[in-house]
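Presented below is the structure to which this report refers.
Of the protein chains in this complex, all but one are displayed in their positions.
We call the chains A and B, going by the order they appear; numbering starts again at 1 in every chain.
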Amino acid sequence: MESIEFIIGSYLLTFGAIAVVAARMLRRARSLSHRVPDEEKYWL
Amino acid sequence: MSTPPGIVATARMIAARDLRIEWRARVVMNQVIPFAAVTMVLFAFAVDDTGALGRLAPGLVWLTVMFSLLLCAQRAFAIESADGALEALRVAGVDPVGIFLGKAAALAVQLLALAVVMVLAALILYDLDPPAGGVVLLVTSAICATCALAATGTIYAGLAAGVSGRETLLPLLVVPVVSPVLIGATRAVEAALGTGGTAVADGWPWVGLLAVVAVASAVVGALTFGSAIRD
Partner (left out) sequence: MTTPTTPRSTGTRATRVIGTAAIVMSAWLTLFGLVLSPADVAQGDAVRIMYVHVPSVWLAYLAFIVTAICSVWVLVARGRVPGVDRVAGASAEIGVVFMAVTLVSGMLWGRITWGVYWQWDARLTTTALLFITYIGYLAVRGLDGSPEQRARRSAVVGVVAVAEIPLVHWSVRLWRSLHQEATVLDTDLDVDIDGLMLFTLFVGVIAFTLWFVWFVLHRARVMALAALVEERSLDEALAERAAEVPAGGQN
């Protein structure tokens, strides 16, 4: 495969961005959820 | 209690008031125009090639007008929030569409004056030799472009009025949205001044673009301005 580093790089970048954003968001969700009682969480 | 005036009357009243304030304070004339002029001089240092300066002149003129728009739009709402005038108008039940059109019109007049001075400055400083037939195109495109700039500037300056951090936010909001105006106005003036090697007639499609942008931003502004300035 020619220019393989660019191709692999674009996949790593895309899925890496998804992973980083998801991990940060879930960590923030967990820390905030400790400070709110379950009955106020409308999605449960 | 008397009924509040209609949209056109409100707009005329607000525009006249803003222009009267400017006439007394002379902020645009004594501060913004000198700033714009020195920017034009600095462009000459940056480019340092008279031939290239002539070719770039239309773009430099409109970049300068865009920078000045940021200052003038900020100023247009600074005079409101200083003495709570905008709140007073809102409490009195004045139509926000009228306020928007009035403020945008006053801003457009100031920008148009500024654009005229900048074109004259470019003619002198950058040694241009415009074709005689380009005047109508030049004036029409400048009017459409300043209206579009003024409408966009008024939406965002009104939105950010009285909020801390607005000085840095306004350029970020305004600049990407006015990019079609910058493209259109630059190409139209290029044709009018004959700097890009294009005929005067090539400039007219760009005036169409500018007119569409002006109308679109005025319509969107009139529809949303009430929501933007309410507390």
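One rule holds for everything that comes next: a contact is a pair of C-beta atoms (placed from the backbone, for glycine too) under 8 Å apart; a residue touches a chain by one contact, two chains touch by 3 or more.
Predicted, not measured: the structure shown is a model, and the values here were computed from it.
Shown chains touched by the hidden chain across the complete assembly: A, B. Residue B:209 is the one among B:119, B:192 or B:209 that touches the chain not shown.
Remark: the residues of chain B touching the chain excluded from display are 152, 155-156, 159-160, 163-165, 169, 172-173, 175-177, 179-180, 183-184, 187, 202, 205-206, 209, 212-213, 216-217, 220, 224, 227-228, 230-231. The set of chain A residues touching the chain not shown comprises 1-4, 6-11, 13-15, 17-18, 21-22, 25-26, 28-30, 32-38, 40-44.
As a working rule, only the chains that are shown with their structure count from here on.
Centres computed as Cα averages put chain A at a distance of 42 Å from chain B.
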